[in-house]
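I have placed the structure first, in the form of C-alpha coordinates, so that the comments after it can refer back to it.
Excerpt of the complex: some chains, original placement.
Per-chain residue numbering starts at 1, and chain names A and B are given in the order in which the chains are listed.
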Amino acid sequence: MTLPSRLTGVVPPVCTPLTPDYEVDTASLIRLVDHLVEGGSDGLFILGSTSEVAYLPDRQRRTVIDTVVGHVAGQLPVLAGVIDMTTLRVVEHARTALAGGVDALVVTAPFYTRTHPAEVARHFREVAARTGAPVFAYDQPVSVPLKLPSSLITELAGEGVLAGLKDSSGDEGSFRAVVLAARELSGFSVLTGSELTVDSALAMGADGVVPGLGNVDPAGYVRLYRAARAGDWEEAREEQERLLALFRMIHAGDPGRMGMSSSALGAFKAALHLRGIIDCPVTAVPQIPLSGSEVEYVGKHLAAAGLL
Amino acid sequence: MTLPSRLTGVVPPVCTPLTPDYEVDTASLIRLVDHLVEGGSDGLFILGSTSEVAYLPDRQRRTVIDTVVGHVAGQLPVLAGVIDMTTLRVVEHARTALAGGVDALVVTAPFYTRTHPAEVARHFREVAARTGAPVFAYDQPVSVPLKLPSSLITELAGEGVLAGLKDSSGDEGSFRAVVLAARELSGFSVLTGSELTVDSALAMGADGVVPGLGNVDPAGYVRLYRAARAGDWEEAREEQERLLALFRMIHAGDPGRMGMSSSALGAFKAALHLRGIIDCPVTAVPQIPLSGSEVEYVGKHLAAAGLL
(Lines give C-alpha, C1' and ligand atoms only; values in the text may rest on other atoms or scores of the structure.)
Protein backbone atom coordinates (compact mmCIF):
# COMPACT_ATOMS: atom_id res chain seq x y z
CA MET A 1 0.00 0.00 0.00
CA THR A 2 1.36 3.40 -0.88
CA LEU A 3 -0.02 6.29 1.08
CA PRO A 4 -2.54 8.14 -1.09
CA SER A 5 -1.51 11.70 -1.88
CA ARG A 6 -4.46 12.80 0.19
CA LEU A 7 -5.39 10.46 3.03
CA THR A 8 -9.08 10.78 3.77
CA GLY A 9 -11.73 9.18 5.92
CA VAL A 10 -11.62 7.43 9.28
CA VAL A 11 -8.20 6.41 10.54
CA PRO A 12 -8.58 5.06 14.08
CA PRO A 13 -5.63 5.20 16.45
CA VAL A 14 -5.43 1.51 17.29
CA CYS A 15 -5.49 0.51 20.97
CA THR A 16 -2.79 -1.94 22.02
CA PRO A 17 -4.40 -4.91 23.81
CA LEU A 18 -2.21 -6.38 26.53
CA THR A 19 -2.11 -9.70 28.33
CA PRO A 20 -2.53 -9.79 32.11
CA ASP A 21 1.27 -9.73 32.39
CA TYR A 22 1.57 -6.65 30.19
CA GLU A 23 2.74 -8.23 26.96
CA VAL A 24 1.18 -7.31 23.62
CA ASP A 25 -1.79 -9.63 23.04
CA THR A 26 -1.35 -10.18 19.32
CA ALA A 27 -4.46 -12.31 18.91
CA SER A 28 -6.60 -9.57 20.42
CA LEU A 29 -4.78 -6.97 18.38
CA ILE A 30 -5.61 -8.85 15.18
CA ARG A 31 -9.27 -9.08 16.22
CA LEU A 32 -9.26 -5.36 16.93
CA VAL A 33 -7.77 -4.63 13.50
CA ASP A 34 -10.43 -6.78 11.88
CA HIS A 35 -13.11 -4.95 13.84
CA LEU A 36 -11.75 -1.61 12.62
CA VAL A 37 -11.36 -2.71 9.00
CA GLU A 38 -14.79 -4.30 8.93
CA GLY A 39 -16.19 -1.13 10.45
CA GLY A 40 -15.09 0.69 7.33
CA SER A 41 -11.86 2.36 8.39
CA ASP A 42 -9.81 4.02 5.66
CA GLY A 43 -6.47 3.65 7.39
CA LEU A 44 -4.96 2.72 10.72
CA PHE A 45 -2.78 4.75 13.04
CA ILE A 46 -0.72 2.54 15.31
CA LEU A 47 1.56 3.57 18.17
CA GLY A 48 -0.15 6.85 18.95
CA SER A 49 -1.17 8.14 22.36
CA THR A 50 -4.33 6.05 22.35
CA SER A 51 -2.16 3.02 21.60
CA GLU A 52 -0.30 3.65 24.87
CA VAL A 53 2.86 4.16 22.83
CA ALA A 54 4.44 5.99 25.76
CA TYR A 55 4.20 2.78 27.77
CA LEU A 56 5.50 0.25 25.24
CA PRO A 57 9.16 -0.79 25.25
CA ASP A 58 10.78 -0.90 21.82
CA ARG A 59 10.31 -4.65 21.59
CA GLN A 60 6.57 -4.28 22.09
CA ARG A 61 6.39 -1.45 19.57
CA ARG A 62 7.98 -3.78 17.01
CA THR A 63 5.46 -6.48 17.84
CA VAL A 64 2.62 -4.04 17.20
CA ILE A 65 4.10 -2.99 13.86
CA ASP A 66 4.74 -6.54 12.71
CA THR A 67 1.34 -7.76 13.81
CA VAL A 68 -0.69 -4.97 12.25
CA VAL A 69 1.29 -4.48 9.05
CA GLY A 70 1.43 -8.24 8.55
CA HIS A 71 -2.27 -8.70 9.10
CA VAL A 72 -3.42 -5.71 7.09
CA ALA A 73 -1.17 -6.78 4.21
CA GLY A 74 -1.60 -3.64 2.21
CA GLN A 75 -5.40 -3.47 2.33
CA LEU A 76 -5.25 0.01 3.80
CA PRO A 77 -2.49 2.43 4.80
CA VAL A 78 -0.84 2.08 8.20
CA LEU A 79 0.60 5.16 9.88
CA ALA A 80 2.91 4.66 12.85
CA GLY A 81 3.70 6.99 15.71
CA VAL A 82 7.45 7.26 16.26
CA ILE A 83 7.12 8.94 19.57
CA ASP A 84 10.26 9.91 21.41
CA MET A 85 11.91 12.92 22.95
CA THR A 86 14.09 14.27 20.16
CA THR A 87 15.31 13.85 16.62
CA LEU A 88 17.79 11.01 16.64
CA ARG A 89 15.68 8.91 18.96
CA VAL A 90 12.70 9.47 16.67
CA VAL A 91 14.79 8.50 13.67
CA GLU A 92 15.67 5.19 15.33
CA HIS A 93 11.99 4.38 15.80
CA ALA A 94 11.31 5.53 12.25
CA ARG A 95 13.83 3.11 10.80
CA THR A 96 12.28 0.23 12.68
CA ALA A 97 8.80 1.25 11.61
CA LEU A 98 9.73 1.69 7.97
CA ALA A 99 11.60 -1.61 7.94
CA GLY A 100 8.40 -3.10 9.31
CA GLY A 101 6.47 -1.75 6.36
CA VAL A 102 4.46 1.19 7.66
CA ASP A 103 3.32 3.74 5.12
CA ALA A 104 3.92 6.98 7.02
CA LEU A 105 5.38 8.32 10.24
CA VAL A 106 3.62 10.43 12.86
CA VAL A 107 5.99 12.74 14.74
CA THR A 108 5.48 15.15 17.66
CA ALA A 109 7.50 18.18 18.64
CA PRO A 110 10.43 17.41 20.96
CA PHE A 111 9.51 16.86 24.57
CA TYR A 112 11.06 16.41 28.02
CA THR A 113 13.41 19.19 26.95
CA ARG A 114 12.32 22.80 26.68
CA THR A 115 11.99 23.69 23.05
CA HIS A 116 11.44 26.53 20.60
CA PRO A 117 9.70 26.83 17.20
CA ALA A 118 13.06 27.05 15.40
CA GLU A 119 14.12 23.79 17.04
CA VAL A 120 10.80 22.17 16.21
CA ALA A 121 11.24 23.15 12.57
CA ARG A 122 14.76 21.72 12.53
CA HIS A 123 13.41 18.55 14.17
CA PHE A 124 10.81 17.90 11.48
CA ARG A 125 13.22 18.77 8.68
CA GLU A 126 15.84 16.38 10.02
CA VAL A 127 13.39 13.53 10.58
CA ALA A 128 12.04 13.89 7.05
CA ALA A 129 15.50 14.18 5.51
CA ARG A 130 16.98 11.26 7.46
CA THR A 131 14.08 8.88 6.79
CA GLY A 132 12.83 9.92 3.36
CA ALA A 133 9.34 8.87 4.47
CA PRO A 134 6.03 10.74 4.59
CA VAL A 135 5.89 12.57 7.92
CA PHE A 136 2.67 13.64 9.63
CA ALA A 137 3.05 16.29 12.31
CA TYR A 138 1.32 15.25 15.51
CA ASP A 139 0.08 18.35 17.30
CA GLN A 140 -0.45 17.13 20.84
CA PRO A 141 0.05 19.92 23.38
CA VAL A 142 -1.22 17.86 26.32
CA SER A 143 1.89 15.69 25.92
CA VAL A 144 4.58 18.02 24.65
CA PRO A 145 5.42 21.52 25.80
CA LEU A 146 4.47 23.39 22.63
CA LYS A 147 1.43 23.89 20.40
CA LEU A 148 2.61 23.68 16.80
CA PRO A 149 1.92 27.09 15.24
CA SER A 150 -0.25 26.80 12.14
CA SER A 151 2.21 28.97 10.24
CA LEU A 152 5.01 26.50 11.01
CA ILE A 153 2.93 23.55 9.85
CA THR A 154 2.04 25.19 6.57
CA GLU A 155 5.62 26.37 6.02
CA LEU A 156 6.92 22.82 6.47
CA ALA A 157 4.12 21.47 4.32
CA GLY A 158 5.04 23.90 1.58
CA GLU A 159 8.66 22.71 1.74
CA GLY A 160 7.55 19.11 1.33
CA VAL A 161 8.78 18.20 4.82
CA LEU A 162 5.31 17.30 6.04
CA ALA A 163 2.81 15.00 4.35
CA GLY A 164 0.05 15.77 6.77
CA LEU A 165 -1.18 16.88 10.16
CA LYS A 166 -2.79 14.89 12.93
CA ASP A 167 -4.25 17.63 15.08
CA SER A 168 -5.12 16.89 18.69
CA SER A 169 -4.54 20.43 19.85
CA GLY A 170 -8.15 21.35 20.38
CA ASP A 171 -7.33 24.74 18.85
CA GLU A 172 -9.93 24.85 16.08
CA GLY A 173 -8.93 28.29 14.83
CA SER A 174 -5.38 27.13 14.23
CA PHE A 175 -6.65 23.87 12.73
CA ARG A 176 -8.85 25.76 10.36
CA ALA A 177 -5.96 27.94 9.22
CA VAL A 178 -4.11 24.76 8.23
CA VAL A 179 -7.21 23.39 6.47
CA LEU A 180 -7.46 26.57 4.40
CA ALA A 181 -3.77 26.63 3.57
CA ALA A 182 -3.91 22.96 2.60
CA ARG A 183 -6.22 23.76 -0.29
CA GLU A 184 -3.19 25.21 -2.07
CA LEU A 185 -0.97 22.24 -1.26
CA SER A 186 -0.76 18.88 -2.92
CA GLY A 187 0.25 15.80 -1.00
CA PHE A 188 -0.81 17.15 2.34
CA SER A 189 -3.60 15.63 4.44
CA VAL A 190 -5.30 17.27 7.39
CA LEU A 191 -6.70 14.92 10.00
CA THR A 192 -8.42 15.91 13.21
CA GLY A 193 -8.02 13.99 16.43
CA SER A 194 -10.82 15.98 18.07
CA GLU A 195 -13.38 13.21 18.11
CA LEU A 196 -16.25 15.34 19.39
CA THR A 197 -16.24 17.86 16.55
CA VAL A 198 -15.67 15.68 13.50
CA ASP A 199 -18.69 17.06 11.67
CA SER A 200 -17.31 20.57 12.22
CA ALA A 201 -13.85 19.59 11.01
CA LEU A 202 -15.21 17.95 7.89
CA ALA A 203 -17.44 20.93 7.18
CA MET A 204 -14.34 23.11 7.35
CA GLY A 205 -12.67 20.90 4.80
CA ALA A 206 -10.59 18.47 6.83
CA ASP A 207 -9.62 15.28 5.05
CA GLY A 208 -10.24 12.81 7.80
CA VAL A 209 -10.42 11.93 11.45
CA VAL A 210 -8.35 9.92 13.91
CA PRO A 211 -10.84 9.17 16.70
CA GLY A 212 -9.74 7.28 19.82
CA LEU A 213 -13.37 6.39 20.38
CA GLY A 214 -13.30 4.85 16.91
CA ASN A 215 -11.81 1.76 18.54
CA VAL A 216 -15.10 1.20 20.29
CA ASP A 217 -17.42 2.24 17.47
CA PRO A 218 -15.63 2.52 14.12
CA ALA A 219 -18.88 2.09 12.21
CA GLY A 220 -20.30 5.13 13.95
CA TYR A 221 -17.43 7.31 12.80
CA VAL A 222 -17.67 5.86 9.30
CA ARG A 223 -21.39 6.72 9.17
CA LEU A 224 -20.56 10.20 10.40
CA TYR A 225 -17.84 10.61 7.78
CA ARG A 226 -20.03 9.37 4.95
CA ALA A 227 -22.97 11.56 5.94
CA ALA A 228 -20.68 14.59 5.98
CA ARG A 229 -19.16 13.73 2.62
CA ALA A 230 -22.68 13.35 1.23
CA GLY A 231 -23.51 16.81 2.54
CA ASP A 232 -26.10 15.43 4.95
CA TRP A 233 -25.06 17.64 7.86
CA GLU A 234 -28.15 16.86 9.87
CA GLU A 235 -27.39 13.15 9.90
CA ALA A 236 -23.72 13.87 10.56
CA ARG A 237 -24.68 15.98 13.55
CA GLU A 238 -26.95 13.33 14.97
CA GLU A 239 -24.30 10.66 14.64
CA GLN A 240 -21.73 12.97 16.23
CA GLU A 241 -24.07 13.67 19.14
CA ARG A 242 -24.57 9.95 19.69
CA LEU A 243 -20.79 9.52 19.76
CA LEU A 244 -20.43 12.45 22.12
CA ALA A 245 -22.73 10.73 24.59
CA LEU A 246 -20.77 7.50 24.18
CA PHE A 247 -17.50 9.36 24.72
CA ARG A 248 -18.53 10.24 28.26
CA MET A 249 -17.31 6.75 29.19
CA ILE A 250 -13.84 8.27 29.52
CA HIS A 251 -14.89 9.73 32.86
CA ALA A 252 -15.30 6.23 34.29
CA GLY A 253 -12.28 6.44 36.58
CA ASP A 254 -12.33 8.25 39.92
CA PRO A 255 -10.08 11.33 39.46
CA GLY A 256 -9.06 11.09 43.12
CA ARG A 257 -7.59 7.68 42.43
CA MET A 258 -6.10 7.89 38.93
CA GLY A 259 -5.15 10.22 36.09
CA MET A 260 -7.14 11.00 32.96
CA SER A 261 -5.05 8.65 30.87
CA SER A 262 -5.85 5.66 33.11
CA SER A 263 -9.50 6.59 33.04
CA ALA A 264 -9.92 7.21 29.31
CA LEU A 265 -7.70 4.43 27.98
CA GLY A 266 -9.09 2.12 30.67
CA ALA A 267 -12.60 2.92 29.47
CA PHE A 268 -11.80 2.25 25.81
CA LYS A 269 -10.21 -1.08 26.69
CA ALA A 270 -13.03 -2.02 29.06
CA ALA A 271 -15.47 -1.29 26.24
CA LEU A 272 -13.51 -3.43 23.78
CA HIS A 273 -13.45 -6.20 26.36
CA LEU A 274 -17.16 -5.94 27.08
CA ARG A 275 -17.83 -6.04 23.35
CA GLY A 276 -15.81 -9.26 23.11
CA ILE A 277 -13.12 -7.83 20.87
CA ILE A 278 -10.12 -8.07 23.17
CA ASP A 279 -9.39 -10.68 25.85
CA CYS A 280 -8.14 -8.49 28.66
CA PRO A 281 -8.87 -4.85 29.46
CA VAL A 282 -5.62 -4.16 31.32
CA THR A 283 -3.77 -0.90 30.65
CA ALA A 284 0.00 -0.61 30.82
CA VAL A 285 2.02 0.02 33.98
CA PRO A 286 1.86 2.32 35.94
CA GLN A 287 -1.72 3.17 35.02
CA ILE A 288 -4.39 2.38 37.60
CA PRO A 289 -7.05 -0.19 36.61
CA LEU A 290 -10.74 0.63 36.64
CA SER A 291 -12.77 -0.90 39.45
CA GLY A 292 -15.77 -3.14 38.88
CA SER A 293 -18.24 -0.31 39.27
CA GLU A 294 -16.17 1.89 36.98
CA VAL A 295 -16.35 -0.84 34.32
CA GLU A 296 -20.11 -0.96 34.85
CA TYR A 297 -20.21 2.75 34.09
CA VAL A 298 -18.54 1.99 30.76
CA GLY A 299 -21.01 -0.80 30.12
CA LYS A 300 -23.96 1.51 30.64
CA HIS A 301 -22.61 3.88 28.01
CA LEU A 302 -22.18 0.99 25.58
CA ALA A 303 -25.69 -0.20 26.24
CA ALA A 304 -27.14 3.28 25.79
CA ALA A 305 -25.39 3.50 22.43
CA GLY A 306 -26.73 0.14 21.35
CA LEU A 307 -23.28 -1.42 21.33
CA LEU A 308 -23.83 -4.28 23.77
CA MET B 1 32.28 1.02 44.02
CA THR B 2 29.15 0.47 46.05
CA LEU B 3 26.95 3.47 46.58
CA PRO B 4 27.55 4.81 50.10
CA SER B 5 24.47 4.63 52.32
CA ARG B 6 24.50 8.40 52.26
CA LEU B 7 25.88 9.97 49.13
CA THR B 8 27.35 13.38 49.94
CA GLY B 9 29.29 16.14 48.28
CA VAL B 10 29.50 17.35 44.70
CA VAL B 11 28.08 15.05 42.05
CA PRO B 12 28.17 16.86 38.68
CA PRO B 13 25.72 15.89 35.97
CA VAL B 14 28.25 15.09 33.26
CA CYS B 15 27.85 16.82 29.88
CA THR B 16 28.01 14.55 26.84
CA PRO B 17 30.58 15.89 24.38
CA LEU B 18 29.69 15.22 20.76
CA THR B 19 31.63 15.13 17.54
CA PRO B 20 30.67 17.48 14.70
CA ASP B 21 28.52 14.69 13.27
CA TYR B 22 26.68 14.18 16.54
CA GLU B 23 28.37 11.02 17.78
CA VAL B 24 29.57 10.71 21.38
CA ASP B 25 33.14 12.01 21.55
CA THR B 26 34.56 9.47 23.98
CA ALA B 27 38.01 11.04 24.16
CA SER B 28 36.50 14.36 25.18
CA LEU B 29 34.17 12.60 27.59
CA ILE B 30 37.12 10.96 29.29
CA ARG B 31 38.92 14.30 29.58
CA LEU B 32 35.77 15.81 31.05
CA VAL B 33 35.51 13.00 33.60
CA ASP B 34 39.16 13.54 34.55
CA HIS B 35 38.48 17.26 34.91
CA LEU B 36 35.55 16.54 37.22
CA VAL B 37 37.40 13.96 39.29
CA GLU B 38 40.49 16.13 39.61
CA GLY B 39 38.23 18.99 40.61
CA GLY B 40 37.24 16.99 43.67
CA SER B 41 33.87 15.54 42.70
CA ASP B 42 32.41 12.95 45.03
CA GLY B 43 30.36 11.15 42.40
CA LEU B 44 29.18 11.51 38.82
CA PHE B 45 25.67 11.68 37.43
CA ILE B 46 25.58 10.63 33.79
CA LEU B 47 22.63 10.71 31.41
CA GLY B 48 20.72 13.46 33.16
CA SER B 49 19.11 16.50 31.55
CA THR B 50 22.45 18.35 31.46
CA SER B 51 23.91 15.32 29.68
CA GLU B 52 21.36 15.84 26.88
CA VAL B 53 19.96 12.41 27.71
CA ALA B 54 16.73 13.32 25.92
CA TYR B 55 18.72 13.64 22.70
CA LEU B 56 20.83 10.48 22.85
CA PRO B 57 19.71 7.30 21.08
CA ASP B 58 20.06 4.13 23.14
CA ARG B 59 23.31 3.24 21.42
CA GLN B 60 24.84 6.57 22.46
CA ARG B 61 23.54 6.17 26.00
CA ARG B 62 25.36 2.84 26.20
CA THR B 63 28.54 4.46 24.91
CA VAL B 64 28.36 7.06 27.66
CA ILE B 65 27.84 4.40 30.33
CA ASP B 66 30.65 2.20 29.08
CA THR B 67 33.05 5.10 28.68
CA VAL B 68 32.45 6.68 32.06
CA VAL B 69 32.07 3.53 34.15
CA GLY B 70 35.11 2.01 32.43
CA HIS B 71 37.25 5.07 32.98
CA VAL B 72 36.17 5.78 36.55
CA ALA B 73 36.75 2.15 37.45
CA GLY B 74 35.18 2.33 40.85
CA GLN B 75 37.01 5.42 42.08
CA LEU B 76 33.74 7.15 42.77
CA PRO B 77 30.06 6.27 42.43
CA VAL B 78 28.34 6.71 39.08
CA LEU B 79 24.62 7.43 38.98
CA ALA B 80 22.81 7.08 35.68
CA GLY B 81 19.64 8.73 34.48
CA VAL B 82 17.27 6.18 32.97
CA ILE B 83 15.03 8.75 31.43
CA ASP B 84 12.02 7.57 29.53
CA MET B 85 8.28 8.04 29.42
CA THR B 86 6.98 5.21 31.60
CA THR B 87 7.82 2.21 33.70
CA LEU B 88 8.71 -0.58 31.31
CA ARG B 89 10.72 1.73 29.07
CA VAL B 90 12.62 2.97 32.12
CA VAL B 91 13.25 -0.60 33.23
CA GLU B 92 14.82 -1.38 29.84
CA HIS B 93 17.26 1.50 30.24
CA ALA B 94 17.88 0.46 33.83
CA ARG B 95 18.90 -3.04 32.81
CA THR B 96 21.37 -1.66 30.30
CA ALA B 97 22.77 0.79 32.82
CA LEU B 98 23.12 -1.79 35.56
CA ALA B 99 24.72 -4.27 33.18
CA GLY B 100 27.14 -1.45 32.35
CA GLY B 101 28.07 -1.14 35.99
CA VAL B 102 26.41 2.01 37.26
CA ASP B 103 25.83 2.28 40.99
CA ALA B 104 22.37 3.82 41.09
CA LEU B 105 19.50 4.85 38.86
CA VAL B 106 17.92 8.28 38.59
CA VAL B 107 14.24 8.14 37.61
CA THR B 108 11.68 10.85 36.83
CA ALA B 109 7.90 10.71 37.06
CA PRO B 110 6.20 9.45 33.89
CA PHE B 111 5.94 11.99 31.11
CA TYR B 112 4.35 12.51 27.69
CA THR B 113 1.28 10.91 29.27
CA ARG B 114 -0.88 12.73 31.80
CA THR B 115 -0.22 11.27 35.19
CA HIS B 116 -1.37 11.22 38.82
CA PRO B 117 0.43 10.82 42.16
CA ALA B 118 -0.92 7.27 42.58
CA GLU B 119 0.53 6.37 39.20
CA VAL B 120 3.83 8.01 40.04
CA ALA B 121 4.03 5.97 43.23
CA ARG B 122 3.29 2.79 41.33
CA HIS B 123 5.95 3.78 38.78
CA PHE B 124 8.72 4.16 41.35
CA ARG B 125 7.68 0.99 43.20
CA GLU B 126 7.73 -1.03 39.98
CA VAL B 127 11.07 0.33 38.81
CA ALA B 128 12.65 -0.44 42.17
CA ALA B 129 11.11 -3.90 42.37
CA ARG B 130 11.96 -4.87 38.82
CA THR B 131 15.58 -3.68 38.99
CA GLY B 132 16.56 -4.25 42.61
CA ALA B 133 18.85 -1.24 42.31
CA PRO B 134 19.09 1.97 44.32
CA VAL B 135 16.66 4.47 42.80
CA PHE B 136 16.96 8.24 43.12
CA ALA B 137 13.81 10.20 42.39
CA TYR B 138 14.49 12.98 39.92
CA ASP B 139 12.13 15.87 40.63
CA GLN B 140 12.20 17.84 37.39
CA PRO B 141 8.92 19.66 36.80
CA VAL B 142 10.24 21.64 33.81
CA SER B 143 10.43 18.33 31.92
CA VAL B 144 7.61 16.23 33.31
CA PRO B 145 4.04 17.26 34.03
CA LEU B 146 4.12 16.83 37.80
CA LYS B 147 6.09 18.15 40.80
CA LEU B 148 6.80 15.19 43.09
CA PRO B 149 5.00 15.91 46.37
CA SER B 150 7.39 15.84 49.32
CA SER B 151 5.00 13.53 51.15
CA LEU B 152 5.20 11.03 48.30
CA ILE B 153 9.00 11.13 48.27
CA THR B 154 9.27 10.52 51.99
CA GLU B 155 6.62 7.79 51.89
CA LEU B 156 8.56 5.95 49.18
CA ALA B 157 11.82 6.56 51.01
CA GLY B 158 10.32 5.07 54.16
CA GLU B 159 9.28 1.97 52.21
CA GLY B 160 12.82 1.54 50.91
CA VAL B 161 11.73 2.20 47.34
CA LEU B 162 13.88 5.31 47.03
CA ALA B 163 17.56 5.66 47.89
CA GLY B 164 17.61 9.37 47.35
CA LEU B 165 16.29 12.50 45.75
CA LYS B 166 17.79 14.69 43.06
CA ASP B 167 15.71 17.82 43.37
CA SER B 168 15.57 20.25 40.47
CA SER B 169 12.10 21.49 41.30
CA GLY B 170 13.14 24.88 42.60
CA ASP B 171 10.54 24.42 45.35
CA GLU B 172 12.73 24.99 48.39
CA GLY B 173 9.92 24.54 50.91
CA SER B 174 9.16 21.10 49.57
CA PHE B 175 12.87 20.28 49.37
CA ARG B 176 13.33 21.28 52.98
CA ALA B 177 10.47 19.06 54.07
CA VAL B 178 12.31 16.12 52.51
CA VAL B 179 15.60 17.16 54.13
CA LEU B 180 13.93 17.19 57.54
CA ALA B 181 12.21 13.87 57.00
CA ALA B 182 15.47 12.33 55.79
CA ARG B 183 17.02 12.80 59.23
CA GLU B 184 14.86 9.91 60.38
CA LEU B 185 15.73 7.72 57.40
CA SER B 186 18.79 5.64 56.76
CA GLY B 187 20.07 4.97 53.29
CA PHE B 188 18.44 8.04 51.80
CA SER B 189 20.42 10.90 50.28
CA VAL B 190 19.07 14.34 49.46
CA LEU B 191 20.79 16.15 46.61
CA THR B 192 19.88 19.53 45.23
CA GLY B 193 20.12 20.41 41.57
CA SER B 194 19.50 24.10 42.31
CA GLU B 195 23.00 25.27 41.63
CA LEU B 196 22.45 28.87 42.73
CA THR B 197 21.40 28.06 46.30
CA VAL B 198 23.80 25.31 47.28
CA ASP B 199 24.91 27.09 50.43
CA SER B 200 21.27 27.35 51.47
CA ALA B 201 20.59 23.70 50.72
CA LEU B 202 23.63 22.56 52.69
CA ALA B 203 22.71 24.81 55.59
CA MET B 204 19.29 23.14 55.63
CA GLY B 205 21.01 19.77 55.85
CA ALA B 206 21.12 18.54 52.26
CA ASP B 207 23.69 15.85 51.58
CA GLY B 208 25.04 17.11 48.32
CA VAL B 209 24.64 18.95 45.09
CA VAL B 210 24.31 18.06 41.40
CA PRO B 211 25.29 21.31 39.66
CA GLY B 212 25.17 21.56 35.87
CA LEU B 213 27.61 24.44 36.14
CA GLY B 214 29.93 22.04 37.96
CA ASN B 215 31.01 20.83 34.52
CA VAL B 216 32.61 24.20 33.95
CA ASP B 217 33.95 24.78 37.44
CA PRO B 218 33.88 21.65 39.60
CA ALA B 219 36.55 23.03 41.90
CA GLY B 220 34.35 26.00 42.68
CA TYR B 221 31.50 23.78 43.81
CA VAL B 222 33.93 21.63 45.81
CA ARG B 223 35.24 24.71 47.61
CA LEU B 224 31.68 25.78 48.28
CA TYR B 225 30.77 22.36 49.62
CA ARG B 226 33.83 22.15 51.86
CA ALA B 227 33.34 25.64 53.24
CA ALA B 228 29.75 24.78 54.11
CA ARG B 229 30.73 21.51 55.74
CA ALA B 230 33.34 23.38 57.75
CA GLY B 231 30.65 25.78 58.92
CA ASP B 232 32.31 28.70 57.16
CA TRP B 233 29.08 30.14 55.78
CA GLU B 234 30.66 33.42 54.81
CA GLU B 235 33.17 31.73 52.52
CA ALA B 236 30.45 29.44 51.18
CA ARG B 237 28.31 32.44 50.36
CA GLU B 238 31.13 34.21 48.56
CA GLU B 239 31.92 31.16 46.48
CA GLN B 240 28.23 30.72 45.68
CA GLU B 241 27.99 34.34 44.59
CA ARG B 242 30.98 33.93 42.30
CA LEU B 243 29.29 30.87 40.76
CA LEU B 244 26.02 32.75 40.42
CA ALA B 245 27.79 35.38 38.33
CA LEU B 246 29.41 32.66 36.23
CA PHE B 247 26.04 30.96 35.76
CA ARG B 248 24.76 33.95 33.84
CA MET B 249 26.54 32.45 30.83
CA ILE B 250 23.40 30.37 30.26
CA HIS B 251 21.70 33.44 28.83
CA ALA B 252 24.20 33.49 25.94
CA GLY B 253 21.68 32.44 23.31
CA ASP B 254 19.19 34.83 21.73
CA PRO B 255 15.74 33.78 23.01
CA GLY B 256 14.20 34.88 19.73
CA ARG B 257 16.33 32.34 17.93
CA MET B 258 16.52 29.32 20.26
CA GLY B 259 15.12 27.73 23.39
CA MET B 260 16.59 27.81 26.90
CA SER B 261 18.00 24.34 26.54
CA SER B 262 20.04 25.27 23.45
CA SER B 263 21.27 28.37 25.20
CA ALA B 264 22.23 26.87 28.56
CA LEU B 265 23.67 23.57 27.34
CA GLY B 266 25.30 25.41 24.47
CA ALA B 267 26.96 27.75 26.98
CA PHE B 268 28.25 24.92 29.17
CA LYS B 269 29.72 23.16 26.15
CA ALA B 270 31.17 26.38 24.75
CA ALA B 271 32.83 26.97 28.10
CA LEU B 272 34.25 23.44 28.20
CA HIS B 273 35.55 23.96 24.68
CA LEU B 274 37.08 27.34 25.49
CA ARG B 275 38.73 25.80 28.54
CA GLY B 276 40.24 23.12 26.29
CA ILE B 277 38.46 20.21 27.92
CA ILE B 278 36.31 19.05 25.01
CA ASP B 279 37.08 19.16 21.31
CA CYS B 280 33.78 20.39 19.91
CA PRO B 281 31.04 22.48 21.51
CA VAL B 282 28.19 21.16 19.39
CA THR B 283 24.88 20.34 21.07
CA ALA B 284 22.60 17.57 19.88
CA VAL B 285 19.99 17.88 17.11
CA PRO B 286 17.64 19.77 16.92
CA GLN B 287 19.17 22.32 19.25
CA ILE B 288 20.35 25.59 17.70
CA PRO B 289 24.10 26.35 17.94
CA LEU B 290 25.40 29.51 19.58
CA SER B 291 26.74 32.17 17.23
CA GLY B 292 30.26 33.54 17.44
CA SER B 293 29.23 36.54 19.49
CA GLU B 294 27.18 34.33 21.79
CA VAL B 295 30.27 32.20 22.41
CA GLU B 296 32.18 35.40 23.19
CA TYR B 297 29.57 36.18 25.82
CA VAL B 298 30.38 32.83 27.42
CA GLY B 299 34.09 33.58 27.21
CA LYS B 300 33.65 36.86 29.05
CA HIS B 301 31.95 35.09 31.91
CA LEU B 302 34.76 32.55 32.09
CA ALA B 303 37.35 35.30 32.08
CA ALA B 304 35.55 37.24 34.80
CA ALA B 305 35.55 34.11 36.94
CA GLY B 306 39.26 33.55 36.37
CA LEU B 307 38.65 30.37 34.41
CA LEU B 308 40.38 31.27 31.15
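The rule is simple: contacts are C-beta pairs under 8 Å (C-beta built on N, C-alpha and C of every residue); 3 or more make two chains touch, one makes a residue touch a chain.
Quick caveat, the model's predicted, so the values are computed rather than measured.
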item: Identical protein chains across the whole complex (2 displayed); value: 4
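Operating definition for what follows: only the chains that are shown with their structure count from here on.
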item: Where chain A and chain B are represented by their mean Cα positions, the distance between them in whole Å; value: 35
item: Residue ranges of chain B in contact with chain A within the complex; value: 22, 49, 54-58, 60, 83, 85-89, 91-92, 110-116, 118-120, 122-123, 126, 142-144, 257-262, 284-288
